[in-house]
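The next block holds one structure in the form of structure tokens; read it before the comments.
A single protein chain has been omitted; all remaining protein chains appear in their positions.
Labels A and B are assigned to the chains in the order they are written; within every chain, residues are numbered from 1.
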Amino acid sequence: MYDDINDELNPWVEMLQSSAVEDRLVAVKTLQHMGDEEAIVPLIQALEDEDTSVKKIAITAIWELTNPIAVKPLMACLRSPDAEVREEALSALKELVAPADLLILLDAIEEDNFYMQLNVLILLRKIHDAQALPYVLPFFESEREELREAAITTLRYLNQVETCPPALALINDSSAVVRREATLTLGYLKDEEVIELLCEALTDDPDWQVRRNAAQSIALHKDTSAISWLKKALSDEHWQVRKFTARTLQEIADDSVIPALVKCLTDEYSDIRRDAAIALGNIGNPEVLSVLQQTLDDPDADVRIFSQRAIDKIRQQQTTVNQ
Amino acid sequence: MTNTQHLKTDVLVVGGGTAGTMAAIKAKQANSEAEVLILEKANIRRSGAIAMGMDGVNTAVIPGNSTPEQYVREITIANDGILNQKAVYQTGKLGYEVIQELDSWGVKFQKDTYGNYDLKQVHRVGKYVLPMPEGKDLKKILARQVKRHKAKVTNRVMAIRVMVKDCRAIGAVGFDVRNGDFVVIQAKAVILCTGACGRLGLPESGYLYGTYENPTNAGDGYSMAYHAGAELTNIECFQINPLIKDYNGPACAYVASPFGAYTANAEGHRFVSCDYWSGQMMLEIWKELNSGKGPIQLKMTHLDEDTISEIESILWSNERPSRERFHQNRGENYRTHGVEMHISEIGLCSGHSASGVWVNEKAETTVPGLYAAGDMASVPHNYMIGAFVFGRLAGTNAMEYVQDVSHLEPDADWLAAEKARIYQPLQNPDGIPHTQVEYKLRRIVNDYLQPPKNTHKMDIALNKFVNYHDTLNLMGARDPHELMRCMEVHFIRDCAEMAARASLYRKESRWGLYHYRLDYPEKNNQEWFCHVNLKQENEQMTLFKRSVEPYIVDVNLETEVYDVKVTSK
Partner (left out) sequence: MALTTQRVDVPVIVDESKCLEKCQACIEVCPLDVLVKNPETGKAYMKYDECWFCLPCEKECPTNAITVQIPFLLR
């Protein structure tokens, strides 16, 4: 059947045609370990095997050979009803797909198969090509939240895309999972409404992870118009929102947030005490020196260290100003 | 009786782990005509420290995040000034190329949404940690590249000695650990890449193979280089790591800390400011453990479900995936329990600390034709990327060296004597089993050599290690597999003697806990700002000072003290 295959491989390639599944398993495993590139064609054929384990090992074996001719046959595995087969094929393709495969991917995404669409949305993140945008957009309105989530996530990997009005609506999606990703993606978009939407998400979204992600995205924009919202978020009920808000305030802050940050110096969570101390040091107002001084016997080593650095920083600024 | 196999190659690589596979690939890239052979005790598909991949690069110097100069400065300070900066600089300079090449072979590093490497800060300053949440296939990818480059591989043969003639390395001898064949390989250059000495101290669990390091790495290369006449250095700078208690694998603060986890005492407070492993950090951990605030833990209980699941999915598929069942057995869960941590047994490993066979910035040892790379070569804190970089340097430079040399015939008498020595335990199948002989040796290491170091105890240790030669002669083996373990005990003994002598020689304390001497508790730069090197001379282990090479990156060690515990003034 494969005349050009060498003697060492031959017995295993033949065994791969056996009717006993045990033999096919041993054969495909052995071919995987041998790692001989000549086995690629019989291995691709084994992707059609009726046994799931044989199929899975064949995917891994092909993956280890990293031959681009395997992209198409592996893509076919992405619509497999078996979750393990899909997962293994996706992992293999994450490594194999190259920018040159864009058209194959865009072709596949138009196929009416949920798994195929989901997996291709993930693979597009490896290529970062804005040409994919028109193919991604329709999924923002998909019935399935998994596809909306995957699409809005993929958008932030399409680096040339700067504005994308249809994406903004997803920050008010009914699903929290979608809103979380939308909030992160908005960190990378420059549409006019973005800051306002993020500020609203930061303070009003019922899901704390959305609020936390909003704080992170605002840090990317470094937009001072967000300061008053951030100040409010410093007293959020969830500690991670307070933490990431304090971190964002290390980048943009002014005297108006000092009282709120000082309050954070006694927060129950050490991360917030530390991050607030850093923010106060960056603001540089010497009036906070005495409160910072009080944190130097904090039980947590990080708080002590960063408080001391904040104090040093403020003092240094004072001396340079005085000179 | 015993069959002998004779092999010949241009470049021989001993140990096909991280450094060895890269050395072979680079040697082949330098000259595809020449023959390159990897000799591997296990199977290169899944051998060594990265058998199950790795969850991150600890020392990635990526433009835009840090510079080679910054990296050299950080390592100089972390290693208390004792290093060859030119060698460390190589890791800083070539690491980026290595990462790019691995990337092109399909190794998956974490990238941000722009496709740039997504680095994390774990060191005191600078971002050097590059996560690899999907790093489990690293070793398979390397094995594939070895095959692509047509380097030959002989699996399941353990090297025992480097052959030396006319003061240069001319090959190695070993044996097949399955069929027992004696194997003699002639080569024009030999690259040793056999990893750490991971079976020096005994883990507190008492299980001989429950070590931090892959237990196949028993110090083979340290001992082989020593017997070949090469210099070794910084042996007193032990490797000791903060690990999951009993499990003895990394709790993985490097993975978990970017997600918000941290190392804390029993009261839940941080007591060190930086999770980067150093002797200074280990000293703080040792103190905290011995204070009323121990034991210590990796704290994650404050994190949310999604974050914890993400940490779990990384930790349980990579590097030491059996962590999952370890916690499950004990009914522990990251959501409700801190991970109890403890300090590991001692070992020798430049990948994590600084002990190794002396190499310069070309990966050359002091014996012509003998190269070393990875955990057994003396470049401090070199980790995985350093192993790749030095593998690469060794492969390229060895290939250049062999262009002008020819094979030399090994001495027949020496071969016969070596063969008799190696196979002796098989003549004595009812001799004392290697497990007992090894257990006792490593218990002595724990009892007398573990820091804090005490001179009287170390004198006792040294005496016991020297006399242990007689005990080794009592060992018996019933098959080639047991013979492999017996020969490893020989290597462990050699390393133990080196560790005791070097620790006694350096009369000061340095590198935090790694060389903390109770009778000389202070650092003494006046007398000991130097390497302690050792080598075999007239059958004797000789120790001497070697001065630190002039720095190429300026560091003021008086003002820049490595400080992991800033306390309030």
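Please note the rule applied: a residue touches a chain if its C-beta (ideal position, glycine included) is under 8 Å from a C-beta of that chain, and two chains touch if they have at least 3 such contacts.
As the structure is a prediction and not an experimental result, all values here were calculated from the model.
K.L.:
Going by the stated contact criterion, tell me the shown chains that border the hidden chain.
P.N.:
Result for the missing chain's touching partners among shown chains: A, B.
K.L.:
Out of B:Met52, B:Cys197 or B:Ile314, which touches the unshown chain?
P.N.:
B:Met52
K.L.:
I'm checking contacts with the chain that's been left out. Which of B:Asn3, B:Gln100, B:Ser322 or B:Asn524 qualifies?
P.N.:
Among B:Asn3, B:Gln100, B:Ser322 or B:Asn524, only B:Ser322 touches the chain that is not shown.
K.L.:
Specify the residue from the set B:Asn116, B:Asn179 or B:Ser205 that touches the hidden chain.
P.N.:
Per the contact definition at the top, the residue touching the missing chain is B:Ser205.
K.L.:
Of the residues B:Gln5, B:Asn43 or B:Thr67, I need the one that contacts the missing chain.
P.N.:
With B:Gln5, B:Asn43 or B:Thr67 as choices, the missing chain is touched by B:Asn43.
K.L.:
Just to verify: which one of B:Asn84, B:Asn248 or B:Ser278 makes contact with the chain not shown?
P.N.:
Here the residue in touch with the unshown chain is B:Asn248.
K.L.:
Can you name the residues of subunit A that touch the chain not displayed here?
P.N.:
These residues of subunit A touch the chain that is not shown: 22-23, 25-26, 28-30, 33, 53, 57.
K.L.:
Tell me where the left-out chain touches subunit B, residue by residue.
P.N.:
Per the touch rule, subunit B residues meeting the hidden chain are 42-43, 45-48, 51-52, 156, 177-178, 205-211, 214-216, 246-248, 320-322, 325-326, 329-330, 430-433, 476, 481, 484-485.
What we mean here is this: only the chains that are shown with their structure count from here on.
K.L.:
Could you grab the centroid distance between subunit A and subunit B? Build each centroid from C-alpha atoms only and quote it in angstrom.
P.N.:
33
K.L.:
Spell out the part of subunit A that touches subunit B in their complex, as residue ranges.
P.N.:
Going through subunit A, the ones touching subunit B are 33, 35, 64-66, 91, 94-96, 125, 128, 156-157, 159, 188, 209, 239-240, 243, 269-271, 296-297, 299-302, 304-305, 308.
K.L.:
Residues of subunit B touching subunit A in their complex?
P.N.:
Against subunit A, the touching part of subunit B is residues 45, 105-106, 108, 113-115, 134, 137, 140-141, 143-144, 147, 260, 262, 267, 269-273, 302, 304, 306, 565-569.
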